[in-house]
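Have a look at the structure below, then the notes.
For this view, one protein chain was removed and the others were kept in their places.
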Amino acid sequence: MIGRRGRVVLAAAVATALGLAGCGGGSGGTAASGSSGGGQALKIGIKFDQPGLGLKQGDTYTGLDVDVATYVAKKLGTDPARISWVQAPSAQRETLLSTGQVDLVVATYSITDARKQKVSFAGPYFIAGQDLLVRSDDTTITGPESLQNKKLCSVKGSTSAQKVKSKYPGVQLQEFGTYSECVAALVARGVDALTTDDTILAGYAAQPQYKGKLKVVGKPFSQERYGIGLKKGDTALCRKVTDAITSMVADGSWQKAVDANLGAAQYKPGAGNPPTTDPCS
Amino acid sequence: MITTRGVGVVDVLGRYDVLGAFWVTIQLAVLAALGSLVLGAVVATMRVSPVRVLRFIGAAYVNIVRNTPLTLLMVFSILGATFILGLQLSSATGSNIFRWAVVMLSVYHGAFVCEALRSGINTVPHGQAEAARSIGLTFGQSLRQVILPQAFRGAVAPLGSTLIALIKNTTVAAVIGATEAAGLLQEIVENETGTLAVFMIFAIGFVLLTLPVGIGFTALSRRLAVRR
Partner (left out) sequence: MSTPSPLFDAPGPRARRRHAVLTALGAVVAAVLVALALRRMAEAQQLQASLWSPFLTAVVWREYLLPGLRGTLQAAALSVALAGVFGILFGAGRLSPNRSLRWTCGAVVEFFRAVPVLIMMIFAFTVFAQRQVFPNELNPLAAVVAGLTLYNGSVIAELVRSGVVNLPRGQTEAALSIGLTRRQALRSVQLPQAVTAMLPALISQLVVVLKDSALGYGITYGELLNWSKTLGSAYANTVPAYLVAALLFIMVNVWLGRGATAVERWLGRRRGAVSQPVDDGAPALPAAGPTR
């Protein structure tokens, strides 16, 4: 019930839009009823286990996604204290949004056409690219073409793993359930490289425990446009979020957030950053 | 990558190697079934043997393995055993994964096979063992020729449950990147955001694999049941 109430409050703020987008799922109708007092509570889905992006560190949450989400929430009129952070694992992001368990998803969420069938995106707020993470003393791996006969780690079923498998068949691929297992394997010299979005890689390299031990190769070979996911068809909310992202880039908070969360890895955002946002459709 | 709206059964079967994935599942299951049966029989013998240290090792093995989630055992096999302890079963990553998956499935279910056999041994009336000893059979002889043949009959039902569980538990090997059915399911869900049709394909696949085993073992246990 709490989840629905959270949605109700948010939806009330954009009530006009719901009239337009009301053709979506039936749950839109519940928004009209009841309005609990106080500020606007927001439920935001983030990763809990991605250092530098979305990480639960004790009882606080840190990372670029968290900073972006906090900034956007503020622009929507929500105090940081009124945000409840919800864990949003990759496989569940669409479900969380479409069922209203969360209002926004800011969780290394690439904008793709397939996903656009189920949710709407505001952004992008960051352009990431698939890259490689290697041990700092490793000079033999300079890009995906130098992976021949090397051991590469990725997450089972992830698009990055599939891409490497089809494009570089000479690579030995070790897959795990989560990236932190890959990083542990990399440090233990069980694998030679880890591949996924450069942001995620930089997040690990920037962790104090791994400082000086790991480096991002810095030759991204794909483009992942991170967007903020919201319920499909909520155009008004999309516009507000997009405006917030634009102003975050303009007033320098974006750069500050990137430096604070990923700077320790000597990581520089790739081409296209800071991004220009797409129009909301 | 692939951008389709609804994913039908035909789509999935056409684009992904579902049969190939289930073939890996079957290979894992058959090899691990053999492995766990051998391991379980050895450990069960240890657990009822006169040598105390063997009983202790057997009990420790069963208690540790049976009480740890298989997911963790799988992850330990690669992250712990292969990478940290250096116990590589093959220099090729793919076959190292496959072999460790077989080993871990055998080790995990071996504990359950052991307990099934032990309970089977418990169903054999004491008189049988006493009679075997009184005619001068040694421990090994009485176990092999008198107790175990009867114990297997009593253990058929739990052994069947263990085999069914093993077939389904091959899905856990996906966490270390084995290319079996559950791994492919994850891949499809990642690409297409899973639909009901996709789940049904995999559910039915497993029903087809396990149902005959279940029916077979139920019939077998009824046939072999010792009326007392």
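Worth a mention:
First chain written, first letter: the chains are A and B, and each begins at residue 1.
What we mean here is this: contacts are C-beta pairs under 8 Å (C-beta built on N, C-alpha and C of every residue); 3 or more make two chains touch, one makes a residue touch a chain.
Not measured: the values here are computed from a predicted model.
Touching the missing chain, out of B:13, B:30 or B:85, is residue B:85.
The chain not displayed touches chain B at residues 47-57, 59, 63-64, 66-72, 75-76, 79-80, 83-86, 108-109, 111-112, 115-116, 118-120, 122-123, 126, 129-130, 133, 139, 142-143, 147, 154-158, 161-162, 164-166, 168-169, 171-172, 182, 185, 189, 194, 196, 199, 202-203, 206-207, 209-211, 214-215, 221, 228. Touch with the hidden chain on the side of chain A covers residues 1-4, 27, 48-51, 55-59, 87-89, 91-92, 95-96, 98-101, 177-181, 183-184, 187-189, 207-210.
Throughout what follows, only the chains that are shown with their structure count from here on.
A separation of 38 Å divides the Cα centre of chain A from that of chain B. Taken together, the chain A residues at the contact with chain B in this complex read 90-91, 94, 112-115, 117-118, 151, 156-159, 162-163, 172-177, 181, 184-185, 188-191.
Listed in rising order, the residues of chain B touching chain A in the complex are 1-5, 71, 75, 78-79, 82-84, 92-94, 97, 174-177, 183, 186-187, 189-193.
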